[in-house]
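Shown here: the complex without one of its protein chains, the others still in place.
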Amino acid sequence: MTKTPLQFQHNGRDVAIFVDGGTNLLVALRELIGDMTPKFGCGQGGCGTCSVLIDGELHLSCLTLAETVAGRSVETLDGIKDGPNLHPLQRAFADNFAAQCGYCTPGMLMAAKALLDRNPQPSRAEVVEAISGNICRCTGYEPIINAVLAAASGGRARA
Amino acid sequence: MLELRKDLFADERDDNLKEIGKGTQRQDMLGHVTGTSPYFDDHKLQGMLHLKVVRSAHSHARLRRIDTSEAERSQGVRRVIRASDVPHNLNTLLSLINFGKDDEPSLAVDKVRYKGEPIVAIVADSPREAFEAITKVKIDYEPLPAVFDVEDALKPGAPVVNEVYPKNTFTYHETYDRQQLRFGDADRALASADHVLEQRYQMSPIEHAPTETNGSIAAPDTNGRYIVYTSTQALFFSVDTCAKILDVPSNTFHFIGGTVGGGFGGKVDTLTEPLCILGAMLTGRPVRYVFGREEEMQYGPPRGAERIYIKDGVMRDGRVVARKVRAYFDSGAYTRLSSYAAVKCAAHLPGPYTIPNVHGDVYCVFTNRTPATAMRGFGVTAMDFAIECQMDKLAHLVGMDPMEFRILNAYRDGDMKAHRREAKNTALIECVQVAAEKAKWPIREEFKRMSSRKDGGGIRAAVTLTPRETHAPAAAPIQQRTTYDRAPAATREPPPPPPSLPTSPPPPRPSAPSHGATRFSSVFGTRRR
Amino acid sequence: MPVTVKTFTSTNEAAAALSSDRSARYLGGGTLVMRALNEGDISISTVVRASDQAMTRIDASGARVVLGAGVTFARILAERDLGFLHAPARSIGGPAVRNMGTVGGNLFAPVPYGDFTVAMLALDAVVSVQGGLGGREIGIEEFLQSRDRQAGTLVLAISFAKPGSTEAFRYRKIARIKPKGGAVITLAAHLPVNGSRIVGARVALGSMAPTPIRARAAERALEGRALDASTINAAAAAAVEGTSPGDNALASAWYRREIVGVHLRRLLSGQE
Partner (left out) sequence: MTRHRGRGIASVNYPIGMNLGGDPSQALVHSNPSGKFTVALSSIDLGQGMKSVTRQICAETLGVPVEDVYVDTADSDTGPHCMGSFASRGTHRVGNAVIAAAREARGVMMEAAAEELEVNAADLETDGRGNIHVKGAPHRSISTKDVAIAAQFKQGKTISGRGIFLVPLSDVDPETGEMSPATCYAHACLVAEVEVDDETGEVDMVRMDSAYELGRALNPRLVEQQLVGGAWMGVSHALYETPEPYYPEPVHGPRDFVEYLMPGPGDICPHDIAVLERPAPDGPFGAKGPGEMCANPVLPAVANAIFNAVGVRIDDLPITPEKVLRAIRAQGGARPQPRR
């Protein structure tokens, strides 16, 4: 089976792998690089659990053909901590009890980060819009919205 | 926003505690926000193979011929698993507590009973190669008439969904086609009630829709054992189910789970583990079997639909004097857990109210749809919907405020419940009072003063005289055997016939179980001697 | 058979590769093709890509707007000159899908997807395609009617005249889930006004037929009239005419027929 060489930046580090034709980025990250933070939820683009940032933009890794990220930068939840310190969003999610089963949390955090990176002081409606592609079956969304708003207003100052 | 009403029931509580009652951070929160909580699928194993199943294209059909020869030669295929490869290809989940007969194969034999039923499993090097092989499995179906409505399924001449239960109903106490509840004389009370209201309610099926789909990874471990990473909601339930189906001792397996991406009841059925382990046994390689989202939505078991008829008698002063309920659980093609939920539902009647005459018949019915299973509020959610809509209508009928109507009829400490146990530790009245306060819903002073701890018991503690029913429920015929139907695993004595029944021939005495599954209890539903 | 990925710099080559191979599909944003692959659609064994910059070009400076087929919804939202298209662009997916999904792919998205195309239909867009035999331009209506046969052609761009005023173009997606949900129905109306009268009215509906369609009877009710209450009511009453909605998981055909007029009335009268 022919494999295609692929190089890109994964959380700031250069990585080189060989992928089968048609491999999606989620599989490449999880099975070839070993970054288990993006999760498989549907493979259809409907749940957002596999969300990552590609060149700073929110993308669904399950719908991204792996070889299209050649030479680009891919950021996952594994890369958002500052050394041993939690990202303000991670701390806000914890403080607001914004996770139950935790499975949607990586995708939610990446969607929230994509928002705050561009819009550090979002309104509630903007937060709702930003996480609207991400399904959570446990929390009823309210604590997640509150966590993102808390990170926006106070998290940065505390960080 | 959450407010703790420490002022209520304070005299029953010791609040002098150090850790209990604190809003301590979750032990798993750090793992969740860093994405390091280990779900079953987060285990990367060398040389992992992928398992996919061929699912039935029909809701009900005879399987004339299954040709897997082309699939076996398909690129990347390591193994095609057929029904005959499954050591004990017939099970019912609650056989672990000796409840019900084995009625469901891991892979269909002779017949499929719902659309999407697994028929053949493919183990291949990649998901793509498994998908390709699936299209090469040739199945010759002979479609059969299907039944989808619970009441149609009970009509004479309805297609038999599952030959283990030829009347399309689960068999209770080895005799009855339903679980009964009889408390007082509902018919007599209805005849003398000021108003009678009969209504029909329908609960839809519900998909659990956890963000993590069902799945497992099984791999040969050292010393002849198998390690299994699983999304199960019930670890030993799954261990023992696999031990039974694969006919090996339960300590063959090392199950690891406990961190699950949502369940809500949809991960109790051990859907993937048996075939996944069998794949690992037959190939000697790690095997991963994960549901896709469409599979999860359509062929993962839903909360079953329920149809409920309620007939109530109410007096002008607002007292509900009789409640008669007939409920049908749509179990789909196999029993799974619906049979048990029907008993729980019967126990729940007539809701949290003291009603002196209650009559319940709860049926677990088989239809040609995806087997149903447990879900959050199992056996109760739909009945609560029906009862509480009914309570609203009754309050409207007698011109009472719906809050006051509920307080008036609420059960209190010392009251006799319809399943003939005394009510204790009740708090419905206080919940209604506090909700009214929060919502600024005006209720009269006398209703604000009522209490779950006052005015219960006494005459309300009596078991109302319950007439014997003259008609005897028809005895279930001796179960039919089909070719794949091995001896049932249950070990139970035939129960003595209920006193009001004519003697019917006892069912054949089953043989002892051959598998290593744990027995949690030896007897259910029969009187202990 | 694993999937083969073929990337071309020229659209000609990409189009040739597409038209010569029945198992080839063009990969735009990935929301359709990658999903199909993930779900085990083995009819696709070749994925074709084109890196030609023209595919992602936006020309919105003049009276006629040209959007390369590979333009994403996020880029439309970032374009001030395309303010009239922000509502349809925002109605697609969540932010991640908008960063990936393209206007070209949306032309092929089946019900309950494909909302942006409803807006394109109301704007009387023209679709530029490259087939095995060369390029051509097709009116969007014709394109949609023959969509099933277009799988082997490569869509290059879509173009349309900019509405005269922001008032002239209206769009609304009726979804059960907020802010992101599949369409029960989608409505778009282009109502150019000459003096006080509507000239050249176009009303497009999504989920009212297998592909987006025009509500011609409603258009007739609007044509040549002022947009007053009686005109709006007449258009609303005619909205359902000529439609053939289906049942799906989101709503029944009956429901769609019953509410299409209500929502058209609300859209035209500016009601929530």
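By written order: A, B and C. Residues from 1 in each chain.
Just so it is clear, a residue touches a chain if its C-beta (ideal position, glycine included) is under 8 Å from a C-beta of that chain, and two chains touch if they have at least 3 such contacts.
Bear in mind that the values here come from a model prediction, so they are computed numbers and not experimental data.
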Partner chains on view for the chain not depicted: A, B, C
Option from B:A57, B:A158, B:V196 or B:L235 whose C-beta touches the chain left out: B:L235
Among A:P5, A:P120 or A:G140, the residue in touch with the chain that has been omitted: A:G140
Omitted-chain contact residue, chosen from B:K52, B:R79, B:K101 or B:K115: B:K115
Residues in chain C touching the chain absent from view: 112-113, 176-182, 247-252, 254-255, 258-259, 262-263
Contacts of chain A with the absent chain, listed as residue ranges: 42, 44, 46-47, 97, 99-103, 127-129, 131-132, 135, 137-145
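FYI, only the chains that are shown with their structure count from here on.
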Distance between chain centroids, defined by C-alpha means - chain B, chain C (Å): 44
Inter-centroid spacing, chain C versus chain A (mean Cα positions, whole Å): 29
CA centroid of chain A to CA centroid of chain B, Å: 36
Multi-partner residues of chain B (each touching 2 or more other chains): 126, 128, 292, 294
Residues within chain C bordering two or more other chains: 2-3, 37-39
Complex interface listing, chain A residues touching chain B: 20, 22, 30-31, 34, 36-44, 46-47, 49, 76-78, 81, 86, 90-91, 93-94, 97, 99-106, 109, 135-138
Partner chain C, residues of chain A touching it in the complex: 1-2, 4, 20-22, 24, 43-45, 48, 51, 57-60, 62-65, 67-68, 111, 114-115, 128-134
Parts of chain B lying in touch with chain C, wherever the complex brings them together: 52, 75, 126-128, 131-132, 134-135, 292, 294
